[in-house]
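Okay, here's the structure, questions in a sec.
Removed from the display is one protein chain of the complex; every other protein chain stays in position.
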Amino acid sequence: MTVTDIDNGLMLRLRIEALNADYIHCIDDDRLEEWPDSFTEDGVYRVTTRENADLNLPVSLIYCQGRGMFHDRISALRTANIFEPHTYCHSVSALQILESTGGVHRTKSNFLVTRTMSEGAMMTFACGRYLDTIVEQDGALKFRERSVILESRRIDTLLVIPI
Amino acid sequence: MTVTDIDNGLMLRLRIEALNADYIHCIDDDRLEEWPDSFTEDGVYRVTTRENADLNLPVSLIYCQGRGMFHDRISALRTANIFEPHTYCHSVSALQILESTGGVHRTKSNFLVTRTMSEGAMMTFACGRYLDTIVEQDGALKFRERSVILESRRIDTLLVIPI
Amino acid sequence: MTVTDIDNGLMLRLRIEALNADYIHCIDDDRLEEWPDSFTEDGVYRVTTRENADLNLPVSLIYCQGRGMFHDRISALRTANIFEPHTYCHSVSALQILESTGGVHRTKSNFLVTRTMSEGAMMTFACGRYLDTIVEQDGALKFRERSVILESRRIDTLLVIPI
Amino acid sequence: MDTLQTNNAPEFVWPHDDTSRVPYRVYTDETLYALEQERIFRGPVWNYLCLECEIPNNGDYKTTYASDTPIIVVRDENGDINAMVNRCAHKGSLVCYKPRGNISELSCVYHNWVYNLRGDLLSVAFKRGVGGKGGLTDEFDNRQHGLEKLRVERFRGMVFGTFSDKTEPVSEYLGEELVASIDRVLIKPVKVLGYHSQIFPNNWKLYVENNKDSYHASLLHVFHNTFGVVRPTMGGGIKISDSGWHHLSYTQRTDIADDQIGKEKVRSRQDQYRLQDTRMMEHRLELGDNVTNSIQTVFPTLVVQQILNCLATRQLIPQGPNQSELIWTILGFEDDDEDMLALRVQANNLVGPAGFISMEDGAVGGWVQRTAKANGREMTVMPMGGRTIEPSEGSRVTEAAVRGFWKGWRDCMGI
Amino acid sequence: MDTLQTNNAPEFVWPHDDTSRVPYRVYTDETLYALEQERIFRGPVWNYLCLECEIPNNGDYKTTYASDTPIIVVRDENGDINAMVNRCAHKGSLVCYKPRGNISELSCVYHNWVYNLRGDLLSVAFKRGVGGKGGLTDEFDNRQHGLEKLRVERFRGMVFGTFSDKTEPVSEYLGEELVASIDRVLIKPVKVLGYHSQIFPNNWKLYVENNKDSYHASLLHVFHNTFGVVRPTMGGGIKISDSGWHHLSYTQRTDIADDQIGKEKVRSRQDQYRLQDTRMMEHRLELGDNVTNSIQTVFPTLVVQQILNCLATRQLIPQGPNQSELIWTILGFEDDDEDMLALRVQANNLVGPAGFISMEDGAVGGWVQRTAKANGREMTVMPMGGRTIEPSEGSRVTEAAVRGFWKGWRDCMGI
Partner (left out) sequence: MDTLQTNNAPEFVWPHDDTSRVPYRVYTDETLYALEQERIFRGPVWNYLCLECEIPNNGDYKTTYASDTPIIVVRDENGDINAMVNRCAHKGSLVCYKPRGNISELSCVYHNWVYNLRGDLLSVAFKRGVGGKGGLTDEFDNRQHGLEKLRVERFRGMVFGTFSDKTEPVSEYLGEELVASIDRVLIKPVKVLGYHSQIFPNNWKLYVENNKDSYHASLLHVFHNTFGVVRPTMGGGIKISDSGWHHLSYTQRTDIADDQIGKEKVRSRQDQYRLQDTRMMEHRLELGDNVTNSIQTVFPTLVVQQILNCLATRQLIPQGPNQSELIWTILGFEDDDEDMLALRVQANNLVGPAGFISMEDGAVGGWVQRTAKANGREMTVMPMGGRTIEPSEGSRVTEAAVRGFWKGWRDCMGI
């Protein structure tokens, strides 16, 4: 591996960290309508638990495949579903690039979501791993798949804002 | 945008992450007398809440403008104010470079502060965003302005150590 | 300091972040048998508290010196010790490179560990600093010493999985 | 007189002549909660424990709870399923501290007392002491020191346990209509497709009422009403067991014309609201009828659910007066093909903690709990469909099943 | 006999012949807390709810609390301000689950019952059922099922609510001196400049005592004493309403000579301590006098504050015996110019959760709560200024106002 290869690998780290940052702030800033744009047209987003993953159980808490379903998650949140207003604050770290070939990058990172209710109550709402497949698209990076693996199977009250 | 531009942008990420790391450890290590040095002479530091920011309300929890007020915050903490000893442990992540022109960089990142009291009680004390204006000064980066936007309006007991 | 020096320093940041990511995921993924590989053969791992560190007290919660003791920590956890199953989710951030000479790097970063019990109870289990001495070894980075300084002296129930 | 009686009934008298009004105090009172442990969960009820298919092999076990009481369900060497309290008879350690596993005997780590898979004490470590010193005296009789056992019954692949000798067989307990309705849903051998858990910041009874509350479904849930899963104008109705304890509420695709209702504007009917991708609303009629939604509730804390092709059991675990945990076990049939599995994966976006339909039931419970603190003497009112506990054919606009739940609560609590 | 009476007075007798001693138990006892809900916050007191300027337009609402009771304050279509308990009359859901908004009616999401902005029940969803089945019986009378209403009074731009018919009008409740003193501070129309909240790990009464405790101000707070905001040697005094329930403590720039005090060394007087930037200590005399500090307390849980140019209301919300939340509403005058606004932004470094002065009041409450657990029978002592509840002109070195608070507490609690 040449120095340049290393550099490129390291540069890729930075670009993926930037992608994660964009992803997270669009959620935490409540710009949810932009959330689908981090994914490819046919992208997959699922939220499941470590328990289900370990037991190879197929059903997720959230499963979106394709722009339509991403859009529907947000439109339902905006117009159909009832819940107490709250916001997320994401921490993300420990980015690991598992594989990177032909412009397809398989990566893993850890997240921690602190939820704040409108009256001010804060709690650690979720933590776990992002397992991602990221692809190059017109010079930008997009998620072809993001699997959110929650450490705990317990969800406090409900899950409506994507993680 | 050339590869070099990209690289420069990515290099800037790293320099800002280093700046954030220096900022945080000076607080978490209780080297608070060095805290003002992360700012320009006429720098601004304010701590407010997401609620106040959303409602465009001007009053902050902490407002420092210029070295004198930074110094006074620390001298009061050291000699005047009464509170139970405690320390912070910051997590910072999701750095986003919003704009970068002419050596002035507008950035955003997320923080999470865990507070530990001298007897050992730990809690998630605060989380939210850093909204920063960073400038080049003699080859180093300094905060011209750091706005701390707390997710929750609730402060447990009191806020005395800067975030 | 030339631009290249800067770049090299920044590149080092990225390599150390990658090292931290590998370290953390091997723990969080429960691949603990690989944990010793992040250290040099004669590496040192210790977990102590900020209180003990501030008072210069020598005894740690965990003290491993040399591969044998690293191995024993894991074999005991796997076969000897009794505890309720749980997992960690690490956040790591604020990497600071304190010194870097002759391929020996002294660094500091912050961590936050969220513990999840098998029934789903989550808590902030620990937070604090990593104080590391990292060396180059056949083109890779290894910990010659990792000192984990816990902010709180309080450990909930027990500490068995390394931090 | 039991000197350890912690649960002496509080000076609490039901404030109303029927169960159409409920005092808020029942949702927050510590003493009532302690009494519920004794008179409901350790009383004459069947507690849902797990599914047979979760412990398929001899030696397989799973831990669960009957509210505060930790329980082991285990399949013994004869293939029988036994349940016992997960508390060592010696000094009370959890015997099984892992959620599932396969074992040949139950051995407690604290002092190595060993039980068989029926809960009988097999051996006490060092019972003869050391060098003739210490150990047990002759008066000690293993037979008096087994794990506390539950009476177990299997029903349609589900495993139930009770602490009382008086509890009648499950099928009698449920009554004909519930049996028939559960048969309809669990028509074939099932397999587990996933688990979820939801922590409700509210008393368990608020969630149970929500399940029995056929009135709310089309009013709270936009997805129910707007996309025609449960609509007031759709056919169906509710049935209630003779005891009043259990109920089922079902909805059919057949529309019953009713202008007056068509006219009534409610938030939950948003005709202009559309999905871009309707795959998750797809419904394969797999149960031989056109029922879109069939909710079976079994007193005290079980729900057997069919919503379109979303099948599940929901086990509620009360955890103190102010919290409860809901365990969702998402089901499919053993013989599901790939397409059916894919359809269920899609459809399950509707249920669970993030379900477009079910998430809202998570929200309201906590809101009631918050107001319940305000003045425990005031009462809820349940006037829909009168004050009685009657089934209702063709309409779900009644609170009869909720009133039935409160009858069951009073029957058990003796209040 | 109310069978739901949860709040029967505990076997608690005031242990002293006056209120110069208080048993620590009052800060930790669950039963006393429940009784406070009933006899104080839902009793003959005025609860501060919000400011008129926070709901300027018809339809504007804001949610708040009277301790544990959630409340809606709303401006109706006539511009009148009404307050009601934020609990649906049906099954008790929160009616408003967002902190603020603008609405034309109050509609509950759970079953779509709808109320007008006065809290009267307008409609019940599906009240005629479906196809003649279900729905309400004729006995149901909307008028008996409105939201629980509070009696509301506006005073100097503040909105107060009470649950009792007996509470006298606000101005009588406050008494002449408090009215005059509040007039002085709220001299012009105000606007909100910011909100803060502080969670105290202590009983609400400890914070109220702190506010009434004119003795501590110059002893705990270095900024008060060192920079001459509140100094024992400065003029002023305290006034107490005839009821003893309310008080005001004020300080003037005029120094009253007093060698003896000049000599007394206290930690809080650090003459060598200097600020590098004194902008935040600047004081524009905007209220027509030279009063640097004027604290008005209204029983039970309101403070109206002037500290230099920092104006605020502080609303305390008891949240169980061991926690309370303080809501700071930072004020300016509608006609503030840019400079005045800038000055207030600077000055507010002195108050709020991070205020150089006020932060310390946050610290001490938790410390007392921790020691209160130790032995609930022991008592605090308040000997300063004797044992009576008398105003004191020229000196704030008295605990009379705190003793007055305890009189109010005993008046309400009947203890």
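A, B, C, D and E label the chains in the order they appear, each numbered from 1.
Rule of thumb we're sticking to: contacts are C-beta pairs under 8 Å (C-beta built on N, C-alpha and C of every residue); 3 or more make two chains touch, one makes a residue touch a chain.
Here the structure is a predicted model, which means the values were calculated and not measured.
Q: Under the definition given at the start, what are the shown partners of the omitted chain?
A: Those shown chains that the absent chain touches are B, C, D, E.
Q: Pick out which of D:Ser107, D:Ser171 or D:Ser243 touches the chain that's been left out of the picture.
A: Candidates D:Ser107, D:Ser171 or D:Ser243; residue touching the omitted chain: D:Ser107.
Q: Using the document's definition of touch, tell me which of D:Leu94, D:Ile187 or D:Met340 contacts the absent chain.
A: Among D:Leu94, D:Ile187 or D:Met340, only D:Leu94 touches the chain that is not shown.
Q: On chain B, where is the contact patch with the chain that was removed from view?
A: These residues touch the chain not displayed: 82, 84-85, 118-120.
Q: Residues of chain D in contact with the chain that isn't shown?
A: 2-6, 37-38, 42, 68-70, 85-94, 97, 107, 109-112, 125-126, 128-131, 133-137, 140, 145, 148
Q: Counting contacts across the full complex, list the positions on chain E that touch the omitted chain.
A: Touch with the absent chain occurs at residues 11-15, 23-25, 29, 209, 213, 215-216, 219-220, 232-233, 256, 258, 260-261, 264, 266-268, 360, 363-364, 367-368, 370-378, 380-387, 392-398.
To be clear about the criterion, only the chains that are shown with their structure count from here on.
Q: Most central chain by CA mean?
A: A
Q: Can we say the copies chain A and chain B touch using the same residue numbers, with more than half in common, or are the two sides different?
A: different
Q: Quick check: how many Å separate the C-alpha centres of chain A and chain B?
A: 26
Q: If a residue has to touch 2 or more other chains to count, which residues of chain D qualify?
A: In chain D, 197, 220, 360, 363-364, 367 touch at least two other chains.
Q: Provide the list of chain B residues touching at least two other chains, using ranges where the numbers run on.
A: In chain B, residues 14, 91, 93, 112, 124, 152-154 touch at least two other chains, as defined above.
Q: Pairwise, which chains touch?
A: Here the touching pairs of chains are A-B, A-C, A-D, A-E, B-C, B-E, C-D, D-E.
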